[in-house]
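Missing here: one protein chain of the complex. Every other protein chain is in place.
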Amino acid sequence: MDAALFYTFAAITLAGALATVTRRNPVHCALGLIFSLLGVAGLFLLQAAELLFAVQILLYVGGVMVLFLFVIMLIHLEQAARLRQYSRQWPVALAALFAVFLEIYVLAQSGLPGLPPSPQPRLNAGGNTERIADSLFYVYALPFEAASLLLLIAIVGAVWLARKKEQPQ
Amino acid sequence: MTNHLETSEMLLNMGPQHPSTHGVLRLVLKLDGERVKAVECVIGYLHRGVEKIGENRTYMQFAPYVDRMDYISAVSNGLGYCLAVEQLIGAEAPPRAQIVRVLFAELNRIASHLLWLGTSALDLGAMTALFYTMREREEVLKIFENYCGARLTTHAFRIGGLQYELHDTFEAETRAFSEMFKKRLDEYEKLLTKNPIWVERLKGVGILTAEECKSYAVSGPMLRAAGVNWDLRKAQPYSGYEQFDFEIPVLHGADSYDRYRIRIEEMRQSLRIIDQALERIPSGAIMAKVPKVLKPAPGEVYVSIEAPKGELGYYIVSDGSLHPYRLRVRPPSFVNLASLEKMAVGALVADVVAIIGTIDIVLGEVDR
Amino acid sequence: MPTTYSELYFPVLVQVLFAAVVAASLIGAGLFFGKRNRNSAKDSPYESGMKPVGSARERFSVKFYLVAMLFILFDIEAVFLYPWAVVYRELGIFGFIEMVLFMILVLSGFYFVWKKGALDWTLNPQRKAKDS
Amino acid sequence: MPQLNAVPMSWYLILSAILFTLGVAGFLFRRNIITVFMSIELMLNAVNLSFVAFSHQLRQVDGQIFTFFVMVVAAAEAAVGLAIILTVFKNRQTLSIDEVSSLKN
Partner (left out) sequence: MTFETLLPYLMAAIFAMAFPLVTGYLVLVERKILADFQARLGPMRVGPHGLLQPIADALKLILKEDTVPKDADKFLFYLAPLLSVVTAFGSFAVIPISATLRIADLNIGLLLISALAAVGVFGIILGGWSSNSNYSLLGALRGAAQLISYEVALGLSLVTVVMLSGTLSMQGIVEAQFNQRIWFLFGNYGLMLLSFFIFLIAAVAEVNRAPFDLPEAESEIVAGYHTEYSGFRWALYMLAEYTNIFIICAVAATVFFGGWLRPFANIEWLAYPMDAIFPAALLFLSAWGCARMKLFPFTALLGISGLVFLIPAVATALSAPFWFFLKVSAVFYVLIWFRASWPRLRYDQLMDLGWKRLIPLALGALLANAIIGML
């Protein structure tokens, strides 16, 4: 069952990602990204990352993507769709793509020696949420506080940027 | 903080087919987000040429037409028209008819205010009030029906007095209504007056100061909510209003909330008038001596009364023939509606709904 | 009892799929049984009986962006709060102070936004009655 | 439960790599600045996926916590990044990254 679910979620993820990078209409791109993120959330679940699954949906899909959609709607869509869609850097991109595919090929060929198959996730070994919480608030206390600082800076910066543009040009 | 991109404004048609424009008023709103930048009233969807029809009918024939203007308060329309024609021909309704006219006009004022209260509350999302007010309005309409057979466009009065004698149960019915309605009014107030959301929605919304009211020639409850003590029933008493002891409610907020409170208070005062009138209905004739064929001497007359929505005036010019040479109506809704732009610019879409509601318009009267 | 995550969550997935199937089949039934009588007036978007002016997909107030951004701020806070709330008794005073510190920092951002007026939706205050 | 069902970790890594590549491709190919931004999110997700895969493999939660922080940072980044996009759009009236090549106005 796990394998089937893996394929399903992987397919959703990749299809969404493909839509994101190929669709012309930014709203469709965003929708593709939403599905891709949901697929990734499912994959998190398959790997016993219960809390991350919920956080991915709550924060990424429900928060960041709403912001994206708002911004897309804030600026003229017709104009966005009329843009030439692909940039001039395509030779670089092709090279990069080739490199990554090579890497994947090598990976697939070697089959990642030394890595045993994943353990079957057991339920409630102390509870995923509890374990993360313990670790987060003890071991990672400092990054946790740093995150709040980052958020503060981000919000101040974003508001400042959003405000700045009122000044007449 | 002008926190906006250079938004290309959205042009939004509100009406003619919109749930809260009370008929077929069309507003073209220029919106920035939800804020109204400009508003343009487009009227005329219900235009029937009532005034022109008046020039092609005899004075008697035209009387039922006036009911179709402000169909919510048809009695007041009829009263104004009858008074105007009576003045033109130099007749006066007998005392009994006058008192009965006052009774019906005040009942109609209550019915009109009730409908206003219900619908504008519904516009603000308070749906329950509508059903309560409709229930009470029904009682008024029943009285009308028992009197003349019609509920809405009553054509209750005739030039020179009344067509019908009061029906037997009229006094009992009206007294019962008055008793019941006093309590119901308190109920409405309990539901709305102190309701924090209701207050928030109306306070400070659609302010039209006394000067602005005067410059727009606004009349009726809107004017009195702006602190101007002007009510034709007191200022130029007609049909015997001078005999009654009642007050003209005046408030100073000049906003929608005070308009609401004025109307509620007016209903109370109307009840006072009704109670007094019931006590002193004189006996006697109900019809003055009026010629069968009306052919007024050449001349002109302007008579205005205090309709529920404001000053309702009739300007009639006679050239001595069977038909009026010119007939012009000053409809309160139409004049009051002109102030919408002043009030709505800068407000939110939801406020526009509240403002239209508290102007209290009837499109039949605006478009005529 | 389910023993693995996939077994545990599979019913949720099934529920979602059922919902999608039922919803889709209801739409399908509507399409199948429903009338079809199209004309251009019917297909035009509703605009109170008038012809719409311009495209509805215009830009709108940047304020919505600020709201969404604030939402993300609080979303992050909530995302940290949930695991914290689960274990906060065990964490004791240390965890409490930690969270208070975190909240103070995040809330000062909120305070900043508030003071900057991003939460004031009433841009130009209503006119006041002069003669009252 | 037999171990047969389990999905090998390499699958996740390959998926992550493909996802990352798609992100890179979008990042490089697309001209619409918003889509470019979305491609960055794709790449971040690819990385998250590997983090979680390793975390699961090694039976440690650290990878998950790292993902947690990546998400938080990504959210902050999105807030600021989109604000920048709004500003750029306001000043230049364009969304094309080719035309937004200088920092000066």
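Think of it as A, B, C and D in the order they're written, each chain with its own count starting at 1.
The rule we apply is simple: a residue touches a chain if its C-beta (ideal position, glycine included) is under 8 Å from a C-beta of that chain, and two chains touch if they have at least 3 such contacts.
Everything quoted here is computed from the prediction, not taken from an experiment.
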Determine which of the presented chains are touched by the chain that is not presented, and list them. A, B, C
The one of B:Q163, B:S178 or B:N195 in touch with the missing chain is B:N195
The listed residue (A:A3, A:L18, A:A54 or A:V100) that touches the chain absent from the view is A:A54
Even though one chain is hidden, which residues of chain A still touch it in the full complex? 25, 27-28, 31, 34, 38, 50-51, 53-55, 57-58, 61-63, 65-66, 69-70, 73, 124, 127-129
Could you please point out the chain C residues that touch the chain left off the display? 1-2, 8-9, 11-12, 14-16, 18-24, 26-27, 29-31, 33-38, 40, 42-48, 52, 55-58, 60, 64, 67-68, 70-71, 74-75, 78, 81-82, 85-89, 92-93, 96, 99-100, 103, 107, 110, 114, 119, 121-122
Considering the whole complex, not just the chains shown, which residues of chain B touch the missing one? 10, 12-13, 18-20, 34, 121-128, 130-132, 135, 191-192, 195, 197-198, 200-201, 348-351, 353
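The working rule: only the chains that are shown with their structure count from here on.
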Tell me which has more C-beta contacts between its two chains, A-D or C-D. A-D
Centre-to-centre distance between chain B and chain A (centres being mean Cα positions), rounded to whole Å: 62
CA centroid of chain C to CA centroid of chain D, Å: 22
So, what's the distance in Å between the C-alpha centres of chain D and chain B? 64
Residues in chain A with touches to at least two other chains are numbered 1-2, 46, 48, 51, 55, 59, 63-64, 67, 71, 74-75, 120-121, 132, 136, 147, 151, 154-155, 158-159, 162-163, 165
For chain C, jot down the residues that touch at least 2 other chains. 3-4, 58-60, 62, 65-66, 69, 72-73, 75-76, 79, 116, 118
Touching chain A in the complex, chain D uses residues 1, 3, 5-15, 17-26, 28-32, 34-35, 37-39, 41-42, 45, 48-49, 52-53, 55-57, 59, 61-62, 64-65, 67-69, 71-80, 82-87, 89-91, 94-98
Interface residues, chain C side, partner chain D - complex: 3-4, 62, 65, 69, 72-73, 75-76, 79
Within the complex, chain C is touched by chain D residues 1, 71-72, 75-76, 78-79, 82-83, 86
